[in-house]
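In this view, the complex is presented without one of its protein chains, the others remaining in place.
As written, the chains take the letters A and B, and residue 1 is the first residue of each chain.
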Amino acid sequence: MKAGRITSGFWLVAALLALWELSARLHWVDSPNWPALSQVLAALFHDIASGELPPLIGGTLWRMGAGLAAGSVAGVVVGLAFCLAPVTRMLLAPAVELLRPIPVPAVIPPLVLFLGLDDPMKITVVALTAFFPVLTNTMQGVAAVEAEAIQMGRTFGVGPLRRAAFIVLPATLPYALAGVRVALGLSLVVAVVAEMIAGEAGIGHYLVMMQFAGRAPEMYATIILLSVLGYALNRGFVAVERRAIHWWFALGRQADG
Amino acid sequence: MTQATRRAALLGLGASTLMAPAINAQALTKMRVSVIPVLDVAPLHAAIAQGFFAAEGIEIDTSTTAGGATGLPGLIAGQFRAVFSNGVSTMLGVREGQEFKFISGASRATMGPPDILAVLTRKGSGIRSGKDLEGKRIASNTRNNIVWLRGMAWVEKTGGDWRKVTTVEIPFPQMADALIGGRVDAVISSEPFVAAALETGQIERIGWPMSETQPGCTNAHYVGMGPDLARNGEIFDRWARALHKGVDWVNERLGQPPLLELISNFSRVPLERMRNVALPAYAKNVTPAEIDELVGTMQRYGLTGRYPASASLIHKTAQ
Partner (left out) sequence: MAFLELDALGKFYPQPGGAPPARIMERVSLTVPEGEFLAVLGPSGCGKSTLLQMVAGLTTPSEGEARINGRAVAGPPPEAVYLFQQYNRSLLPWRNCRDNVAFATEHRLGRKPARAAADEQLAQVGLAGFGDHYPWQLSGGMQQRVAIARALAAEPALLLMDEPFSAVDALTRIQLQSLILDIWARRKLTVMLVTHDVEEAIFLADRIAVLTPRPSTIGEVIEVGLPRPRDAIATREAPRFLELRHHLLNRLLARDAA
């Protein structure tokens, strides 16, 4: 059943890619901005083999990873603090709720002003993006922690900080990780967008250069590259998640979000 | 912010002086310059490639921004020491009280066709003039910039009322598709996108907005901040000397393979396309007259306001 689903999904992708190739080859879509898939793949392999793309990919992944890590840690810490120390929630929740709906491109100009155009700005943009889904899921997770588990800690004389670290945090982890998984996809996109704005680094800058040079195959090569990277990152993350919270999957629970 | 950055730079400089005096003799002044991936910045790249900046003790770090969106704001914020900017954006900033100064010319229109801007339409659309465009849609990469301004001047010059033409903002790379797809009736495009659009065979050129309206008119310049120039004038003297050597290098090789290869290298535009691309006139200086003409044109097309005397905006390196 499961194998069948994967196969039919694979065929859909293959059919779409074939349609792409044909639509360009047979001029169903006639534009210099619609190259054939084979040209795009040739450009992709050329720029990987020439050594141009690998360091750019590395740079983008580094910025994404650093931002994702910082944003996720902040999301978990603030989420725990909001739930376990209501004072912090009273102080910070309004600010957080006001920041949440702001689209990332809108915060880039002030970030450029304070952090410049290089990695600090780009990593911060990614961190801000990652923060909110992790925060929301962490708070959901804390709300779902069994009251008995916390009372159990109290009857053994375990202090509040230790209870937070050894009961609430591990119990919340499956929810927080579900948030990180959402943030992961967003982070890659946002890292590339930030690179497109300024500075000469990463896949985003490569994409802008290729747009301005009118090199459509390279542009689409970047898009394919991002799609493959995003897919691989998600698969890798799920594998890590299954190891880190094996008990959660053993209990047959599903973290939503 | 500017001050903090500068202080950090000075601290860094001081520390390196103490620790490694031997190396310091060769240490280069780092300057970050905002550029756009267009043909106009060829002299800057030539000067980098030919070692003219290194010879002046300067290391250039270029930062490419699409459409120049972060250029002037980055200059104000102290992220850049110099910015390649089109004249309209610069003067609009000056009008709002920003202390921008022209530190070098960059590009002007040629005295006659071909020049780097072109008005394009679909083949067979029947549109030949600004008059034909009344009530129709024309695309510019940005409203209220030099491309739009020269485009409006062309509409008027060819008998149209620019107020009756609707401007749509479309980035250069997407203009050809928008035109072929019928989403706009004409576009004001820039090289090398003009050459790429003409390669499709479905698009034709109907006008040269710069050389037909104001031959040799001003286009883009390098801009610095007044306070920085006052304090660090000597650095900018060296910077301009190196850049102007690059201008000479480029002007000596107009239309020749070494220049086309250089442009193809930094812009990534395929070399075969470069052979069909029109180049601007590369300039070293900025004249009060060309700025006055620009301001006059801006006033005429709705960008009104009080602008300071043009001579006061031109730093000695651009005179």
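In the analysis below, contacts are C-beta pairs under 8 Å (C-beta built on N, C-alpha and C of every residue); 3 or more make two chains touch, one makes a residue touch a chain.
In this text the structure is predicted, and so the values were computed from the model without any measurement.
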{"item": "Which displayed chains the unshown chain touches", "value": "A"}
{"item": "Identified contact with the non-displayed chain, of A:M152, A:I223 or A:V240", "value": "A:M152"}
{"item": "Residue, one of A:W28, A:F45, A:F166 or A:Y231, that touches the chain absent here", "value": "A:F166"}
{"item": "Hidden partner chain, residues of chain A it touches", "value": "146-149, 151-159, 162, 166-167, 170-171, 173, 245, 247-248, 250-251"}
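Definition applied: only the chains that are shown with their structure count from here on.
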{"item": "Chain B contact footprint on chain A (complex, rising order)", "value": "30-33, 109, 112-114, 116-117, 196-200, 205, 208-215, 218"}
{"item": "Complex interface listing, chain B residues touching chain A", "value": "1, 5, 34, 36-38, 62-66, 69-70, 73-74, 77, 79, 171-174, 176-177, 180, 192-193, 196, 199-200, 202, 267-270, 273"}
